[in-house]
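I'd like to ask some things about the structure below.
Excluded from the complex is one protein chain; the other protein chains are retained at their positions.
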Amino acid sequence: MKQFSNLNRDDIKKTYSFQCKIEEIRQTSGPTIFTLYDGTKTIKSTGFIKPGERAFPELERGQNVSIKGQVFERDGFFEIEIKEATPLNSDLEKEFIENLEKLANQQAEPFDIPFIVDSKVLNDLRPMMLNVAKEIRKAIFSNRKIILKHHADCDGYSAGIALERAILPLIQEQHGVDSAEWFYYKRGPSKAPFYEYADVVKDLSFSIDDMNRFGQKAPLIILADNGSTEQDLLAIKKLKIYGAKVVVIDHHYPGEVVNYRVAVDEFLDAHVNPYLMGHDSTMCAGILGTEIARMINNNVHQIKHIPALAATADRSKGEAIDKYKEIAFKIGLDQEYLSKLAECIDFESYYVKFMESRGLVNDLFGADVDKQRQMVELLYKDIEKRYEKSLLAAKHYMKVEDGGKYLLVSLVADKVTSRGEYPAIGKLIGMTHDFVSNQNPSRGVISMGLGPDFITLRMSDSVNFSVSELINELTKKIPHGSIEGGGHKHAGSIKFLEGAHDEVHKLLFEKLRGF
Amino acid sequence: MKQFSNLNRDDIKKTYSFQCKIEEIRQTSGPTIFTLYDGTKTIKSTGFIKPGERAFPELERGQNVSIKGQVFERDGFFEIEIKEATPLNSDLEKEFIENLEKLANQQAEPFDIPFIVDSKVLNDLRPMMLNVAKEIRKAIFSNRKIILKHHADCDGYSAGIALERAILPLIQEQHGVDSAEWFYYKRGPSKAPFYEYADVVKDLSFSIDDMNRFGQKAPLIILADNGSTEQDLLAIKKLKIYGAKVVVIDHHYPGEVVNYRVAVDEFLDAHVNPYLMGHDSTMCAGILGTEIARMINNNVHQIKHIPALAATADRSKGEAIDKYKEIAFKIGLDQEYLSKLAECIDFESYYVKFMESRGLVNDLFGADVDKQRQMVELLYKDIEKRYEKSLLAAKHYMKVEDGGKYLLVSLVADKVTSRGEYPAIGKLIGMTHDFVSNQNPSRGVISMGLGPDFITLRMSDSVNFSVSELINELTKKIPHGSIEGGGHKHAGSIKFLEGAHDEVHKLLFEKLRGF
Partner (left out) sequence: MKQFSNLNRDDIKKTYSFQCKIEEIRQTSGPTIFTLYDGTKTIKSTGFIKPGERAFPELERGQNVSIKGQVFERDGFFEIEIKEATPLNSDLEKEFIENLEKLANQQAEPFDIPFIVDSKVLNDLRPMMLNVAKEIRKAIFSNRKIILKHHADCDGYSAGIALERAILPLIQEQHGVDSAEWFYYKRGPSKAPFYEYADVVKDLSFSIDDMNRFGQKAPLIILADNGSTEQDLLAIKKLKIYGAKVVVIDHHYPGEVVNYRVAVDEFLDAHVNPYLMGHDSTMCAGILGTEIARMINNNVHQIKHIPALAATADRSKGEAIDKYKEIAFKIGLDQEYLSKLAECIDFESYYVKFMESRGLVNDLFGADVDKQRQMVELLYKDIEKRYEKSLLAAKHYMKVEDGGKYLLVSLVADKVTSRGEYPAIGKLIGMTHDFVSNQNPSRGVISMGLGPDFITLRMSDSVNFSVSELINELTKKIPHGSIEGGGHKHAGSIKFLEGAHDEVHKLLFEKLRGF
């Protein structure tokens, strides 16, 4: 039987029969437009009774049909003018669907290749990573829009860009049209360390309108450097009501793991997180994203330096990390440059906010190596000045108290940072922590950025309890204070009601002084 | 004479004369495009001298002309290539305009049908409602864009969605093209209880640019659950400068009514508000909107449950309300479900903010009943947890004082709510009020959310003065405090300068303790 993908110029004006699925129906003030998919290609076809009147009113979106139609060429595209259309009978339909699925599965098969760097952790994660890669490929080849959400820090951006560099060329290839990479793909940074409800409402609002307006399928959402925790549950469940697909690539502590699974897994189509296999957060999202990118697209370019960059930003250490860094060093990105670049990405992401800024971010990640160098040179000078200024203020206004076992450093957030200006308190408390730690190499240090309704924490590696333990204890003792928070073991934040400010401070400092 | 609406395929290549109005002229780098309307249909026509040069430079937008042209078909649309064009002489033009108006008036005639529920109040409001329905129909059939602004609470959304469900199918029918419902219609929630100046500037900015760019007419603005008060005057007057049409469907106290009219009426094209006929706010915007929707479109679907929902949210009571509820109960929406749904809509609208979110909101209002059920189940569980947490805080931090006649409950807003998180203080003060009232069934209660520059109030039905009386008194005694505010009789808010905080508190508490 004739297939859409092998129509050629000799077929023009000829009439053929096709088995296909109706992906979309759109009424214009002229003909009715049917978008058809036969497993090989998507094609536009028209039905016409009279201007503005729905042709073949018995046909519905999603139906599998046999059509008979004449081939035309318009503006260099092949189109079909439908003469007859009949739903497939159940036997033919079953066969057609099986065939479609087989085809889709074949196309979706990821590349099961060796990792850039040999690592036991990665090997343990391989099946999970292949699952993620397969879901992403499936979305591409079934014309499902991809929405990539990632944490708005250097590690999250790293994961996002590595994946983007694998995905976009395949989308371009699948649709053969430059504009496809704007229609079938969108990336968005997210400030919070989880998929906020406000974000999912926004993403879904646009998706549903596109689904209704352009006949798009429900999207595939990729959550990178985010998505593993219970805080993500509400957003993920909401996506599932709309038939969206959701995959997660994360390395944050996801809560208690039982039988390699956590709470979100019930709702995810695929999930990779080192904690699921009993590992820690060392293999950061940028590394996982890069390796998955290679499983998606075996011809992906310009991503081999990304693991080293992400690991630098997230301060990951270990043998595998060193090997990733060797690779970056070899292509001329030494440790100093990687560190500067990580700072520049942090800085830039602060101003990029929720925008996609595809081209700008792409250049910053080295799509244009020359522009990257120029930007690092320009921005890093400026960043250094800001750091200097901020650290001067921090050193002047911080309080350092000997809490017994630990040195306690506090900075009142609003008093030492300016709204809308970089660095914000999270960054500044990190810098202050490093400064005090360097001055007192023999002491464990706990540094706190104090806000009216939050405390940002940075603790030395030697501190023998985690941010989440503090949160649990405060929650128990101040049940009316809406205590919340999270993060990594020694770096995170606690949120509470302004009304509970004094209670939280009293309890926290008592505890910290009590060691 | 040949009319646009009865052109058919046999007319292709033939040349005819038409009388029509030039709705739009657009220069391309090829031909000049004229959009023509002859009272039956809008049609695209072209004039061509050479690429990029204005054809028929003597013609102007808005002119009534006789044209002679050849019919073409392009992409399934009929088009006319203009050969000759002459302005109608004054006699012909008069006749043509009269004919257009007659036609428009006929089409605009609303459906004067019985209400879903028999009610004296509604009967009194019938002429006003018919006027509103007529203006809306007139806009649709004259290709005027409709911008529907509604209050961002459940009642406002209810009015908006009921109207939307009447309007969109007619727009689709009028233009025969799916994209028309995005080009000729836009809905937008508005947070403030009136049409803010910032909002009208935004709406007008986009409208004027569309008018200049695409030749659109000035829009019809529908204000639902908003729009009756003097606070709306500036925005409405601004709209009128631009020739926009404005209709209002509201049930808030509109200020002093004289001869069935209030201050805004001078500038409105139609207005319905129960207060204009001496009634109160019981017949909420969702009820009025639903009944008007039926006058606009006698084939409107899925709106019969909306009055019960709106009334539940706005706590409207009475015989008519009970009858509306019976209708909802009959289609399987019991009172518990309606209450939960109302809470979910409140919650969702908090995160939808100023977005249209057409599809999402539509589903929440039952366009997809299955999705609605799933969303209510998902969201309500989450909302309950938030309420519990917030109420725990409120009970802990609230101050309850026996003010003599009334119990005075105060909550410092910033201390018990978190910025950007649901519920905000307005909702929380309501919950706290209900809690204290239930504990003290024999007492009148006045509950206040205290902000640095505002006080949100909720008062028992038994309280014998209104929020606006309090505002009037404070304004008189603290003239320098920029006191403002409004709302319903026993629920509203007072705004003031932070500088006047202490004076306002002192005076207010003195007064409340003085009863």
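For clarity, chains are labelled A and B in written order, and residue numbers in each chain start from 1.
In the analysis below, a contact is a pair of C-beta atoms (placed from the backbone, for glycine too) under 8 Å apart; a residue touches a chain by one contact, two chains touch by 3 or more.
Since the model is a prediction, treat every value here as computed from it, not as a measurement.
Only one residue from B:M1, B:I241 or B:V258 touches the chain missing from this view: B:I241. Interface note: of A:L103, A:A192, A:V412 or A:L507, the residue touching the hidden chain in the full complex is A:V412. In the complete complex, the hidden chain is touched by one of A:E93, A:D363, A:E401 or A:D434, namely A:D363.
For the chain missing from the display, the contacting residue among B:E319, B:D334, B:E377 or B:E498 is B:E498, taking the whole complex into account. For chain A, the residues touching the chain absent from view are 8-9, 75-78, 172, 175-179, 182, 348, 351-352, 355-360, 363, 371, 374-375, 378, 382, 389-390, 392-393, 395-397, 412, 414-420. Hidden from this view is one chain, which touches chain B at 26-31, 46, 48, 50-53, 74, 197-198, 201-202, 204-205, 208-209, 211-213, 234, 237-238, 241-242, 453, 479-482, 495, 497-500.
Keep in mind that, in the parts below, only the chains that are shown with their structure count from here on.
Rounded to whole angstrom, the centroid-to-centroid distance between chain A and chain B, based on C-alpha atoms, equals 37 Å.
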